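Complex shown without one protein chain; remaining protein chains in place.
A, B, C and D are the chain letters, set down in written order, and residue numbers restart from 1 in every chain.
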């Protein structure tokens, strides 16, 4: 589904990604781990076609990035560090807008479902500007899954969510994984990803320095695995 | 150290805090739990004298807020949802600026210490705008502890931090607690606070609905305790 | 709900009667001015509305100081009420001036210092209104409103003084100007009576409307509080 | 894997997306009305300031009216453009637009048409006020046509450049600097053509400027449309 070969990304002089290789099969759920500043966000933004790579090849669903970005976008659902929401529209209007951008059929019904899913049905008519951090994050997740994308790129989606919302998100992720959607998710919460992902990759020093299937590792060992990979 | 009586905070029509009572002894480490939108951030901002209460009494170290805010500020160290850092200054310059605002003696030495502590000594001369989310959060924590405050108000300080940084923060918090500093910290990560705090308070429906000492509860039981308090 | 106070009801009636008398005086008692004819009769209301406008702006500034001192929402209501009413009155003054200017100076508008300063004052208070629109938090809205009202009032005396200090084509009648100015004239005793009578009537009218507007503000506040109780 | 959708479908979807973007901008503005009122008050202020700065006497006024009008529109316009793009950038919404599977031209046209609407509304209010203040009759069909064309040219370039400006660190200040020099030809021909109509000049005198304006509009629209893709991507 995703194939990345010798990807390089530089900011000015500094190379953040240095010949990174990465590939994901359809239906895989990859947890992308790595220390602060490793380049996880940068990498996800490149996959989302929001940032251009400096060098290297990126293919999603057989389409080349950034040339064929237009074809790829339909398949992507993205949660980033920012909520991507309009302050002056209500929760519902935000979703309606994105539904139109993705030309969803029966948008009203789908919006209702999603609001229910992320637990904001009661606040649907409130302006986003009045939402707390966690509520905005919930809505951002709702926006990302609105069009039921085939590939999900989630950058620390658990940020700011409370217990219920985390469980909601985990349920969403499990259900999505069960339907053979592809997920790439960054996180610093190893306990949480241990339950969710089917593969763990560690991004460090600009490359994927380690990768392991869930079947090959004990959940308690993930921290040790991560440490070994980072310190190598 | 902190005494809050029947605190009310309204935003327009909506009352977010509704007659909240709260008090903290010197040296206590309170974990403030609560669902998204419960009002934790609002409450911490009131304690930090950044937001005015609509009604009610707030006292910190014997000083009345908001009237005697000036006296209180020296005692406070705050980590908020935003990093409170200048994009166009380097890590070091940011700390130097705040050191001057707090008129610290030998600032250079203290800045070096703090940068070492948060693991940014190597990046000290880089502009904050080029930092990743986690690196900014580290520096924000450094800024908050720079003047060794007596009362620390930390709003989800673990956000975006990687494993090492989380451990760094936990070490800082433990060391601070050992020196009898007072800490109020919000978090959604119950496992993490279970190890740190000496008391757990749950904020929900605008009030502190439950409060328990660590000595009275088993760490595994915190989640259950939280759920019971929220659903009551 | 508090019933309409008796005194206010009486005041309403008195206002209507006084106002009708004023109209009568203007049209039947005051003599026809020789050179300008009927249109000069607009003079009485022109000056009276302008006077009330300026009075209200000054009142709002005074009340603003009181608000900042006491932080009591009543003073915010009074300040807003005064400015809203004055904004309308002052606009009427500009419009009546324009009506007068058409025959007197053969143009609806000219960039005379008096007219310009008057336009500026109107714009300042339009800005005041926009400032309030842009702030959600009621307390902050009140505080910023008070601050701006204080700064804004500095421009009001300029408007008043402009025709007395500078050479303008706008006539000065009270306090001895040059009766030979274009559109200028000197008042006969009957005119004088009508003039001062109008001033007094409009002042009373202002008090009456202010009272109404304050009551409206208080009722709105009460409605908010009731809604608050319902939602709590 | 998937086949790309047939072109007719693509066109319809681009159109729908354009409408969705316009709808969103108008809906947000209708809620707060902040942008419109700000542009309006600002326009009046600019007129006032010009007046003070220049102490226009009646004769001078006749010839500079169109200059002042266009300077006013230009300044008020940047205000609107800036805010309209800032809304997209503030919370990453621009990324949201870019992630949507719609042609970039939909984003561009959506934003540009929205901006044009705001600008025209402001002009529709400023014009009568101006004509009262300066005692000049401004309701001449030719003049209105010039204003429409001039605003179009302004907005077409402005939308493109504001998309660039908000991506820089200096977004608060960069837009006018980028925009004014580029759009100056449009403004100048608009000023000249307006002046012609106001002074009731012969059509032969006005025509060159009017046509120039038209040409600029076409060139700028085409250019902006083609360049926009490169501007929005990071």
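Convention: a contact is a pair of C-beta atoms (placed from the backbone, for glycine too) under 8 Å apart; a residue touches a chain by one contact, two chains touch by 3 or more.
Note that the structure is predicted; figures quoted are calculated from it, not measured.
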item	value
Residue, one of D:64, D:117 or D:231, that touches the chain absent here	D:64
Residue, one of C:15, C:54, C:78 or C:150, that touches the chain absent here	C:150
Chain not shown: contacting residue from B:21, B:71, B:113 or B:148	B:71
Candidate in contact with the missing chain, chosen from B:21, B:93, B:148 or B:170	B:93
Touch residues of chain D, complete complex, unshown partner	32, 34-35, 38-39, 41-42, 45, 48-50, 52-55, 60, 63-64, 67-68, 70-71, 74-75, 79, 82-83, 86, 169-170, 172-174, 176-177, 180-181, 184, 187-188, 191
Touching residues (missing chain, whole complex) on chain B	45, 48-52, 61-63, 66, 70-71, 73-74, 76, 78, 80-89, 93, 97-98, 100-103, 127, 143
For chain C, residues in touch with the removed chain	68, 120-121, 123-124, 127, 130-131, 133-137, 140, 143-144, 146-148, 150-152, 154-155, 158
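Operating definition for what follows: only the chains that are shown with their structure count from here on.
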item	value
Selected interface, C-D versus B-C, where C-beta contact pairs are more numerous	C-D
Whole-Å gap between the CA centroids of chain B and chain C	50
Geometric centre distance via CA averages, chain D-chain C, whole Å	37
Rounded Å distance between chain A and chain C, as computed from the means of their C-alpha atoms	59
Touching two or more other chains - residue numbers and ranges from chain C	136
Of all residues in chain B, the ones touching two or more other chains	11, 14
